[in-house]
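Read through the structure below, which is laid out as C-alpha cells, and then see the notes.
Note that this complex is displayed minus one protein chain, with the remaining chains in position.
Here is chain A:
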Amino acid sequence: MGVDTFESWLRDLASTLHDNAAYLTELDSAIGDADHGSNMDRGFQAVVAVLDETTFAAPDEMLKKAGMTLVSKVGGASGPLYGTFFLRFGTALTGAEITPASLGEALKAGVGGILQRGKPELGDKTMYDAWAPALAAYDEAVAGGSDVHGALVAAAEAAAKGRDATVPLVARKGRASYLGERSAGHQDPGATSTTLVLESAARTLG
C-alpha cells in the first residue's frame, strides 16, 4: 500500500461525498443547520485540488496535508473533526510499514483526535457512534487473521449499523442537541458521512 492507494481512497471519497452532498444536507436539515453536505463536498474538492497539483513521497505526507486542508476549508464542527482525524491518521503512519495492525493503530489515533476535539460519548448521536463500533470490528477482524481489505469491510459494516442505531437517539452534542427529544427519529448526518468514509476505504485500500 503506497501513495497511489491512499490517493485513490481520497479521490473515491471526494466523489462519494460529492454524490451524497444533497443527501447529507437533507439529513442535517432535519436536526441541524443544513450545511453538512455542502461543507464536506467543499472540503474534499479542496483536497482533490491539492492532489492534482502536488506529488507526495509518502502516504503520511499526503494524509496530513489532506487533514490540514480540511481544517482550513471546511469550518463548522466537521472541519476540525475530520481534519484532525486525517492529520492524526497520517501522523500515525509516518515511517511505519503498513500492516493490518498498523493501519488499525492509525485509525485509532485518528479517532483519538476526534475524541479530543469533540469529546463525544457513545450514544450522543454523533459521528463517534459510527467510529466506535467500526474500530472494534476492525480489531476483531485483524485478530481473526483478516487482511486490510477484510478488516475495513468489517469496519464499514459496523459503522453502518452504528449509523442506523443513531436514528432513535436523543442528541447530546452538536446543533442537534438543541432539539432535545425532537432529535429522536432522525439519522445523524455525521455518523452517515463517517460510514461513507469507511465504505470508501473498504473499496480502495488493501
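In this text, a residue touches a chain if its C-beta (ideal position, glycine included) is under 8 Å from a C-beta of that chain, and two chains touch if they have at least 3 such contacts; residues count from 1.
One rule holds for everything that comes next: contacts and distances are computed from a predicted model.
Matching "AzlC family protein", "Hydrogenase formation protein HypD", "phosphoenolpyruvate--glycerone phosphotransferase" or "Ferrous iron transport protein A" against the UniProt entry of the left-out chain gives the name "phosphoenolpyruvate--glycerone phosphotransferase".
In the complete complex, the residue from A:Ala77, A:Val111, A:Ala130 or A:Val197 that touches the missing chain is A:Ala77. Which of A:Ala34, A:Val50 or A:Ala136 touches the hidden chain is settled by the complete complex: it is A:Ala34. One chain of the complex is left out; on chain A, the residues touching it are 25, 29-35, 38-39, 42, 71-81, 117-118, 171-175, 177-180, 182.
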